[in-house]
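Structure, as structure tokens:
Removed: one protein chain of the complex. Kept in place: all other protein chains.
Up next, chain A:
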Amino acid sequence: MPREELISPDGLRTDGRRPLEVRKITCRIGILPRADGSCHLEMGNTVVLATVYGPRELSSRQPFSGIIRCEYSMATFASTDRRRRGKKSDRTSVEIASSIKKTFESVLLTDLFPHSRVDVYIQVLQADGGERSAAINAVTIAMVNAGIPMKDLIISCSSGYMENTTVMDLNNVETLVRGPQLTLAIYAHSGKVALAHWESKAAFEIFEHLIAVAKEGCLQILDVIHSNIEKYSLRLIASRDSISRK
């Protein structure tokens, strides 16, 4: 059986997208009332749930180990083959959690809440490629939902190089090819790079190209997320109006 062709003669990818198109994004904001902020984000078939608690002031006995505590875990049922471990202690999960922690620490306005901590929990409910990006995007929205002051939004998107084409927002099939793949997170307004995750080797030109494409993907995702946040905020304002009018 020949390996699946990733880019068809028409230039379409296996799922019908063109190389420079992101998957369909839907997000539900504030779905967990008990949490300070939460977001259920779907990027195609990748589904993550991010919850944010805090900022909470730490008691003087508790050691201060950074402004954010982040836990990342993948549900056992998230991937097809159930091979990947869902435990939060496995190495990739720890690595992803710590990279997300660092990324967001750079953007929070910590002066406003000294000796406090924000707890972030990320759960991947379904994995279909780009879990790291989806997690970052979900956390951004959950942070907004929690009302934690940030300098900027952080948006992430992956990109990869396969069959002489650079594509953005890889799905699982495309991820499994193991070509040069990049996960990039940028500050939404300044456009600067907040995180770049890169495990393969590639010629410099390809790398540059991958960065440009991933950035482009981030901007597309930003549009969607922005309008979602806006809609949510307008709904909030509307509901407040109705309360105050009573």
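Couple of notes before you dig in:
Rule of thumb we're sticking to: a contact is a pair of C-beta atoms (placed from the backbone, for glycine too) under 8 Å apart; a residue touches a chain by one contact, two chains touch by 3 or more; residues count from 1.
To be clear about the criterion, contacts and distances are computed from a predicted model.
One chain of the assembly is not displayed; among "NADH-ubiquinone oxidoreductase chain 5", "Ras-related protein Rab-14", "DNA 5'-3' helicase" or "Ribosomal RNA-processing protein 44", its UniProt protein name is "Ribosomal RNA-processing protein 44". Only one residue in the set A:L58, A:L125, A:M150 or A:A202 touches the chain that does not appear here, and it is A:A202. Interface residues of chain A with the unshown chain, by the touch rule above, are 1-2, 5, 8-10, 12, 14-17, 23-24, 44-45, 80-81, 128, 164, 171, 173, 179-180, 200-204.
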